[in-house]
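Every protein chain but one is kept in place in this view of the complex.
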Amino acid sequence: MMEVCGSSNVTLREFGCEQSLLSRPDGSASFIQGDTSVMAGVYGPAEVKVSKEIYDRATLEVLIQPKVGLPSVRERSQEQCVRETCEASLLLSLHPRSSLTLILQVLHDDGSLLSCFLNAACMALMDAGLPMSCLFCGVTCAIDADGQIITDPTAAQEKQSRALMTFAIDSTEHRVMMSSTKGSFSVYELQQCIAVSQKASEKIFQFYRDSVRRRYSKTL
Amino acid sequence: MFSTLKEKVGEVLLPGDEFSFDTDDTISLTEHVKPEKVVCGPGLRRSGDRLVVCKSGVLRHKQPNLFWIESQQRRYVPAKGETIIGIVTIKSGDVFKVDFGGSEQASLSYLAFEGATKRNRPNVQVGDLVFAQFAIANKDMEPELVCIDSSGRANGMGVFGGGGLLFKVSLGLVRRLLTPHSEIRSDLDQLFPCELVVGMNGRVWVKSSSIQQSLIITNLLQSSDTMTASQRQQLFQRVKQGPL
């Protein structure tokens, strides 16, 4: 069994966000976690292709653009993780027969990429003013060879880890909306990682609030 | 509920923030208790016995019981009765298709103009601008525009746009421009005489005596979205005194 992890590993790297930085999309944001950075753009509710039209809700499309080359299977699976999380938090039934497109561009990958995707997506959706039932954030935890939990790992830490887990956590009740895991771990370790992620999510949600507050500070 | 909402007026709220009906345990028998009624505007939704915020922005309040979230959105979602600036894209049979920046194109009947009859068709070309209001705006139906009010008068609506410039601003700025005693508008008044058409869909059309002046107004309005009132006034002052 694993003992209480050392506090030195359980930190979030410095993170930052900029909203509405692009002029064309309806909502955009870039999110930075340490050196990992992702840019997100949202279009919608916009016209939908007849083949993709859903009569009672909006069609959400998530596209992930890798830095080098064309999107592959890895990007497709990440797209699915992000899409399912967004679908759970967006109130898609308010805009039936329309399309929402979320494009995520990798700017630099230095670990915890999926959680950075999720955070950038949430900020961009919020910037676009789309109706959401709650916010979400992503937290990645790695378990290293000694069984220690590392939150928000870098690429090097990810490589050395025994297991890697990413959770999407909602803002109202801090429940897990999506999880994506790699490697082997015990049930106890899983629960511990979830608990750590829930704690870390509080910090991120506070950051969301601060940045939105800063943004509206001139119109208060 | 009413009091908790009122406390938060002017604060920044995020999606997922909740207000619950805090029903008092003790109901006074002697006093007449008025049922609390709250009218939710954009960004607020009722979900069961709670009021949930679904957009990020500042909570605003209007007497007696109106609450809404003011946000800086860019994409327009149609609402009945709102006036917008649309671009005619297709002329087909007896309806025009109008792009207004929403999720689908709105239809505008050729009879929905002042004085229009089957014989006397309005002169509308593809690419023209129309100032129109929504007669039908519903998430499940195709939006429909009209260029007449309920009494059949144009009331300022119809085809317009010769010699002016159309540009886009955020929906928040449009609403600030259209408030009854808008500060931005009065600041602008002191600058140049100009003709301004403001659509709720974030499109603004401006025409002034010269192209230079129209361009200045365009750039001023586009930049005043992220300025405080004093910053804006300073900028306007500078433009006024400038060598233009």
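When the chains are written out, they are named A and B in that same order, and each has its own residue count from 1.
Here, contacts are C-beta pairs under 8 Å (C-beta built on N, C-alpha and C of every residue); 3 or more make two chains touch, one makes a residue touch a chain.
The rule is short, and it goes like this: contacts and distances are computed from a predicted model.
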Out of "AP complex subunit sigma", "Beta-Casp domain-containing protein", "Eukaryotic translation initiation factor 3 subunit G" or "Exosome complex component RRP45", the chain not pictured bears the UniProt name "Exosome complex component RRP45"
Selected from B:G16, B:G57 or B:G164 as touching the chain missing from the view: B:G164
Just to verify: which one of B:G101, B:P143, B:G172 or B:G199 makes contact with the chain not shown? B:G101
Tell me which of B:M141, B:I211 or B:A229 is the one touching the absent chain. B:I211
For the chain that got dropped from the picture, name the residues of subunit A it touches. 3-5, 7, 10-25, 28, 30, 32, 34-35, 37, 39, 41, 43, 46-47, 63, 65, 67-71, 99, 101, 103, 105, 107-108, 110, 151, 187-188, 191-192, 194-196, 199-200, 203, 207, 210-211, 214-215, 217-218
Positions on subunit B contacted by the hidden chain, ascending: 87, 89, 99, 101, 125, 127-129, 161-166, 205, 211-212, 214-215, 218-219, 226
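FYI, only the chains that are shown with their structure count from here on.
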Can you name the residues of subunit A that touch subunit B in the complex? 20, 26-27, 43-48, 89, 91, 94-99, 126, 128-135, 170-172, 208-209, 212-213, 215-216, 218-220
Can you check the complex and tell me which residues of subunit B touch subunit A? 10, 12, 14-16, 18, 43, 45, 47, 52, 54-58, 70-75, 77, 102-105, 139-140, 172, 226-228
